[in-house]
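The complex appears here without one of its protein chains, the remainder shown in place.
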Amino acid sequence: MEGFWTRFALRIWVGVILLFLFIPILLIFVYAFNQSNIESWPIPGLTLKWFGQTWNDPEVHSAVLLSLQAASAATALALVLGSCAAFAIHRLAFFGRDVVSLLFVLPLALPGIITGMALNASFHFSGITLSLWTIVVGHTTFCIVVVYNNVLARLRRTQGSLIEAAADLGANGFQTFRDITLPLISTSVVAGAMLAFALSFDEVIVTTFTSGAQNTLPIWIFGAIRLGQRLPEVNVVVSFVILVTIIPVVIAARLTGGSGVARVQAGR
Amino acid sequence: MSEIEAGSVGFRRLAIVAAAALVAVAACGGNTTGGSTSKPPPTANIKPPTSVGAGEGQLNLIAWEGYVDTSWTKPFTAKTGCKVSPKYAGTSDEMFTLMADGGGGQWDMVSASGNASIRLIYAGDVKPMNPDLIPDWPNFQTYFKAPPYNTISGIHYGISLQWGPNVLLYNTKKFPTAPTSWSVIYDKGLSGLITAYGDPMTIADAALYLAKAKPDLGIKDPYELTQKQFDAAIALLKEQKPLIKKYWGGAADEIALFQNGDVMVGAAWPYQTIQLKLAKAPVADTIPSEGATGWGDTWMLATKAPHPNCAYLWTQWVSTPVVQAEQALYFGETPVNTKACAQMEVQSPGSCAQYHADAPGSYFDTIKFWKTPIADCGNGSLTCVPYEKWQSAWTEITG
Partner (left out) sequence: MAIAATGRPRKGGEAVRLQAIVWRMPWLRATLLLIPPLGWFVLVYLASLVLLLVTAFWTIDTFTAEILQVWNLDNFRVIFTEATYRNIIWRTVALAALVTATDAVLAFPFAYYMARVASRRVQTILFAAVLLPLWASYLARVYAWILILNHSGLLNWSLLSIGLPPAEIGYTNVAMWVVFAYIWLPFMIIPTYAALERVPESLLEAAADLGARRWRTLRDVVLPLALPGVVAGSIFTFSLTLGDYITPILIGGAGGQGARDFLGGSVFIGNVVYSNVGIANNVPFAAALATIPVGIMAVYLLAAKRLGAFEAL
């Protein structure tokens, strides 16, 4: 429908934005080979030594492990709680429903430093020692939001008549859920889980306030940046994470991006 | 009257009293004393251990950048099995905050400078240590065995570590000869090429400069400032602010600023000079004619330290002459162990004299060590500006 020049201009724009998005990432890749441990342009020389050093660095190992643990636990909890919330809000029209929807958006809508400070204050107040579990509590709080949004958006697009039809055919609640509802929302659940995992894995602000001496990967990275002695190690780790997540990200994109459901409904 | 009425009258009376109490409390609120050093430290009665047990396998340290380098932590871990996890802080305030609540059961030790150590002691966040458990302690310079910033009423709240000056770091291409006065960092001709330490202690640097530049202010001690002296220092820093490119919050910040040519001059620790020279940057440092502020660091033990044995083992390790020399050369500071001088000569000839490791006690009197400003001016008057005013003034300057 758009004219040739419009499409051309749009393509240029997309190209520029992609460049904008990816130049810093390319720099991260290149500077993983930096000879000096201080980052300056142009790059003084290339070396492979940082790869070996990062691979053998016990601090990196424990940071990555802790991040994976926290992200898994938070995502699992968020999946259960977020999906429950989405189902409830979708079905139920009750007084205060709007307030509850607003409530579920807060952890992402309020700046992270506030969530972090608030949680820290309550842990301190109740005498709970900071540990992996306090980190998980912090992460779960905003991961729930992500799962909730995704599942709710999908629920709104599914046709309630399918559920009713299943009931008419004699399926009980559990069967309906297992055979009809779950497959319909599965893609949004997976996409929500992946987004929640990504958010938790890269989260630094709330984690700073809910962790004690434990280092998740982002906290380790922040410390390494402040210290400045091992910047190439940071680049190595981040490059590795990017490469490892390309496949899951493409899968997530397939699941949520070109889903085509909306277009079908629009009657294209 | 009936019981119900009596009850309700009683309740009303209680409510009035409660409300009045609240109002009274609220009215009294906001009164700060500016230094509660009148009571003894809360942990004074905690008896330190008389022997060091087996290591617990882990040690969590809060340290300045460059204080926990792998070249001396690796042999330590190999020897004792204590895995060292450092958290680097850029300012004393950060360290103090991290150590809140006795370290929160997370942190074992902190390498506190003089302006944090007193606050830590009086907040009860650190507990007494037993110097007899440190074999090298008898070899420490006398002043550093019981300096006022970590020993109170004969109780040692930590073991002295190292000390050093805040130097003037400059780009040798811009300044072929070393600047001779701190006035260079207030020079309007260098706008956008200056950096300064992003911490309220910079006010003391300004006061030190004004002690010579404006002698009629009568500044004797840059940490004990009357309101008039304080206001003069603040005014100077407000004039300086438009000239600053960026306030550095940690060594790595400043290293990046000099390395990339963003700034040409500023106050620094010798560590930055050493690292920049290693990266072949054209820099050098000097102590100008007005003198310098400095810092004396102590390894302090957190009240709720989860790994006290590893903590003592670590303190023993970093007090040995070899490690004292290594750290001194790595950071550019001065060891407290008199035997370290010989080691420094072995590793880098001439360094002992360069870092004043063999200086007489009188030399320390020329360095204005960081300490927490309190209202007590030390000469009987209580009109000096306390630290919380330094913090709020600093926010005003940089905001």
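Here the chain labels run A and B in written order, and each chain numbers its own residues starting at 1.
Here is the rule we use: contacts are C-beta pairs under 8 Å (C-beta built on N, C-alpha and C of every residue); 3 or more make two chains touch, one makes a residue touch a chain.
Since the model is a prediction, treat every value here as computed from it, not as a measurement.
Peer 1: Of the listed residues A:Leu46, A:Ala121 or A:Leu162, which contacts the missing chain in the full complex?
Peer 2: Counting the whole complex, the residue in contact with the absent chain is A:Ala121.
Peer 1: If the missing chain were put back, which residues of chain B would it touch?
Peer 2: Interface with the chain not displayed, on the chain B side: 22, 25-26, 28-30, 32-37, 91, 93-94, 96-97, 100, 119, 122-124, 191-192, 241-247, 249, 256, 260-262, 372, 374, 386-388, 391, 395-396, 398-399.
Peer 1: Residues on chain A that touch the omitted chain in the whole complex?
Peer 2: Its contact residues with the unshown chain are 1-3, 6-7, 9-11, 13-14, 17-18, 20-25, 27-28, 31, 39-42, 80-82, 84-85, 87-89, 91-92, 94, 98, 100-115, 117-119, 121-122, 125, 137, 140-141, 144, 148-149, 153, 156, 169-170, 172-174, 198-199, 201-202, 204-205, 208-209, 217-218, 221-222, 225, 231, 234-235, 238, 241-242, 245-246, 249-250, 252-254, 256-258, 260, 262-263, 265-268.
In this section, only the chains that are shown with their structure count from here on.
Peer 1: CA centre of chain A versus CA centre of chain B: separation in Å?
Peer 2: Roughly 39 Å separates the two chain centres.
Peer 1: Enumerate the contact residues on chain A facing chain B in the complex.
Peer 2: 36, 38-41, 58-59, 124, 129-130, 212-213, 215, 223, 225-229
Peer 1: Using the touch rule from the top, collect the residues of chain B that touch chain A in their complex.
Peer 2: The contact residues of chain B facing chain A are 60, 65, 83, 85, 87-88, 90, 101, 104-107, 250-253, 255-256, 259-260, 275, 279.
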